[in-house]
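In this view, the complex is presented without one of its protein chains, the others remaining in place.
Each chain carries a letter (A and B) given by its place in the written order, and its residues are counted from 1.
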Amino acid sequence: MAVTVAELAAQLGARVEGDAESLLQGVATLSQAGPGQLSFLANKKYQHQLATTTATAVLVSESEAADCPVTAMVVDDPYLSYAKAVAYLYPEQREPGGIHPRAFVDESASVDPSAWIAANVVVEAGAQIGCGVQIAAGCVVGRNVTIAADSRLHANVTLYADVQLGQRCLVHSGTVIGSDGFGFANEKGKWIKIQQLGRVIVGDDVEIGANCAIDSGAIDDTVIEEGVKMDNLIQIAHNVRVGAHTIMAGHSGIAGSSVVGKYCAIAGAAGIGGHLEICDNVTITAMSMVIKSISKPGVYSSGIPAEENREWNKRVARISRLDKLNDRVRQLEKKL
Amino acid sequence: MAVTVAELAAQLGARVEGDAESLLQGVATLSQAGPGQLSFLANKKYQHQLATTTATAVLVSESEAADCPVTAMVVDDPYLSYAKAVAYLYPEQREPGGIHPRAFVDESASVDPSAWIAANVVVEAGAQIGCGVQIAAGCVVGRNVTIAADSRLHANVTLYADVQLGQRCLVHSGTVIGSDGFGFANEKGKWIKIQQLGRVIVGDDVEIGANCAIDSGAIDDTVIEEGVKMDNLIQIAHNVRVGAHTIMAGHSGIAGSSVVGKYCAIAGAAGIGGHLEICDNVTITAMSMVIKSISKPGVYSSGIPAEENREWNKRVARISRLDKLNDRVRQLEKKL
Partner (left out) sequence: MAVTVAELAAQLGARVEGDAESLLQGVATLSQAGPGQLSFLANKKYQHQLATTTATAVLVSESEAADCPVTAMVVDDPYLSYAKAVAYLYPEQREPGGIHPRAFVDESASVDPSAWIAANVVVEAGAQIGCGVQIAAGCVVGRNVTIAADSRLHANVTLYADVQLGQRCLVHSGTVIGSDGFGFANEKGKWIKIQQLGRVIVGDDVEIGANCAIDSGAIDDTVIEEGVKMDNLIQIAHNVRVGAHTIMAGHSGIAGSSVVGKYCAIAGAAGIGGHLEICDNVTITAMSMVIKSISKPGVYSSGIPAEENREWNKRVARISRLDKLNDRVRQLEKKL
């Protein structure tokens, strides 16, 4: 697909400085881009690459426009415009509607004719698959699952019974939604399973990465609100609620019954304990452990940056001797 | 399914205060429950909800019975009784025995007639599937795997060759049991694979969450003893032994050849190093790192609670200057 700079600029609301008639066929980084390619400058770190780029056009902000050696497409937010440009230049390839002969769809399930069900998919009884839904090979869609319009499951996704998925969701391979919440009562040392009765409700425009696990609620539902974006290998326990437009990075997790607000950002491998409330607009930095509710927007941390092992071992030893150091200071205070 | 309070009370050994003939059809939380629903009070946090509940009956302990505005079912441990009540009110739905025409079962495998093999399951040569076993869609059961009576695999589980699963086990979707242990010898910088010859042996009544990975042993076997309960995304390395009735939360992991005792609790994202021995009745709190054996029952920790990032950054800086602080105190001591 080739478009003129002018056509793309119209889509993006960009001002063009240079040749509006040149053709764009794809995108590349500033350092790699050649003729016919669009690039963008969104990170100051790469500013030095602008002078020598051989891209046909570059998405830049107003302040960089003068320094652009090729056609500049001036926008407010080059990164956002890049996202939209890519969506325009690389329209998603959707399969035509239909059920692959190697798929198995229970006769009581309802599949919109415009939905696509790939080979080796299993759709169980009572499931409802909306228009434009795309279900790739090897997925298992449990009983009475609902998948709303234009959502897409990549290969080998598992949805347990009763999961509800909103519109335009994207779920990556290996992810499991609706597995039993982790609930047991103890009887003389043995663990007695507590049947998990709730569902998982996923809002519109949610993206869930690969190999995540989202448990069903114990009694009420686990809820992922609209616009949430999750990276890979994320754990969501039973009865968690993740607020709209919150973003979670890889290996992060939320323990049971915690409620995370809207517009939060949970960085990689951060963990949020159970039965907590995290208000809107909270950022948790990488590998932090949250064990108290947070009622004030802001940035919270407990991750420790690595340093040379020899130095680090000294620090750990010092920390373990803090009691003694404190005692020594107290002794000094007494003497004075 | 509807039962009278009296019938359920007989099952649970509960004393009824109120209307023993009222009908129960399901459960709900204290705040959500309405007519026909059973609730329970197990956590002091929710005690204030008892006074206004509109549940038909509530499982309470002796000390709460007087405050219960509706029919009270008095028991020693309301949470445990809730577990049993749910199991009674919501009997697990088991498929009738049979092999789905879209499943593939090797002719040398043995499948009990009461076992259910769903669509797109593959059962490889020599596997033995016991009575009442339920294998959901997309599972792959490797060569010579044994699955004992009444165990259940949710969709898309993978069992490598020679895995042995006990009775009444429950394995959630995406979990892999029997993948190669991570063993390599180094030859001039290159890693030479050490063929992993052991198996994974899983005892009776084990539950394993979604997207876990349990490796086979290098020479001897990896062993998960009876009654162990594992949450999602857990890593068990080769030759680990997890003792009976130990419970592990999401994202936790145990490195190679470590032995964890019985009745332990490993909280979320905690890690246990390799070649360690952890005795019975040990609790590891969230995000802790265990790198020494533990021979004394108790609670062990190294996770640090998150706080506001600005404060946290100061702490990290202070920690990195602990050497200097120590020196200053020593100087002061000398001067005095």
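Assorted remarks:
Simple rule for what comes next: a residue touches a chain if its C-beta (ideal position, glycine included) is under 8 Å from a C-beta of that chain, and two chains touch if they have at least 3 such contacts.
Note that the structure is a prediction, hence the values are computed from the model and not measured.
Note on the undisplayed chain: of the listed residues A:V5, A:V163 or A:A210, the one touching it is A:A210. Annotation: of A:A6, A:L23, A:C279 or A:L332, A:L332 touches the absent chain (contact as defined above). For chain A, the residues touching the absent chain in the complete assembly are 27-29, 32, 45, 77, 79-80, 82-84, 86-87, 90, 92, 100, 102, 118-120, 136-138, 154-156, 170, 172-174, 205, 207, 209-211, 227, 229, 231-233, 245, 247, 249-251, 263, 268-269, 286-287, 303-310, 312-313, 316, 319-320, 322-323, 325-326, 329, 332-333, 336.
For chain B, the residues touching the absent chain in the complete assembly are 104, 120, 122, 124, 138, 140, 142, 156, 158, 160, 174-176, 179-180, 182, 184-187, 189-195, 197, 211-213, 215, 219-220, 233, 235, 237, 251, 253, 255, 269, 271, 273, 275, 283-285, 287-292, 298-302, 304-305, 307, 314-315, 318-319, 322, 325, 328-329, 332, 335-336.
In this section, only the chains that are shown with their structure count from here on.
In whole angstrom, the spacing between the mean C-alpha positions of chain A and chain B is 25.
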